[in-house]
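The structure appears below as structure tokens.
For this view, one protein chain was removed and the others were kept in their places.
Moving on to chain A:
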Amino acid sequence: MERQITLIALFAALIAVLGLVPKFTLASGIPITAQGMGIMLCGTVLGARRGALAVLLFLGLVALGLPLLAGGRGGLGVFAGPTVGFLIGWPIAAFVTGWITGQMRNTPVFLAALIASIIGGILVPYIPGILGMTAMLDMSLTQATVSMAPFIPGDLIKAGLAAALTASLYKARPASVLSRA
């Protein structure tokens, strides 16, 4: 139990630290950050349940007022803003990513983590994210979906990095990759 809690806390901290990696902003405004990669890693390394808990812990600290979201955002205000759907999607994303990684035990780690990150870490958070934007900004579904397209290349790079990192971690510290343990 102590080990699970420290690892969950560690990955919550890792999401926060990845948010400090310098961002590059695309024309559509929401910055591209490494934070999304942290969400994927929570799933691929910690597994479904613990990964989701790590993301929830991170979001809880953001809600309590720590400026941990990329760009130094935080506080209760972000949960009243138009990107709230993505925040809701993150714990689900970590859960699905972890679940898929766990299901593909017989696939090489890199491939399993890559597929899990693309489905769980990219597709899943966009569903509540887009629904949130249509609800908060009164846009049409297609409009909101189209406006997300420029983010996909960056997301694919993040999924590739998350998968590579998970595979190397599995080689160096197999016992710490709980999704496979």
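In this section, a residue touches a chain if its C-beta (ideal position, glycine included) is under 8 Å from a C-beta of that chain, and two chains touch if they have at least 3 such contacts; residues count from 1.
Methods note: contacts and distances are computed from a predicted model.
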UniProt name of the unshown chain, from "Cell shape-determining protein MreC", "Iron-sulfur protein", "Biotin transport system permease protein" or "Spermidine/putrescine import ATP-binding protein PotA"? "Biotin transport system permease protein"
Just to verify: which one of A:Leu20, A:Leu131 or A:Leu156 makes contact with the chain not shown? A:Leu20
For the chain that's not shown, point to the residue among A:Ala9, A:Leu131 or A:Leu156 touching it. A:Ala9
Which residue numbers on chain A touch the omitted chain? 1-3, 5-10, 12-14, 16-17, 20, 29, 41, 57-58, 60-61, 64-68, 71, 73-82, 136-139, 143, 161, 165, 168-169, 172-173, 176
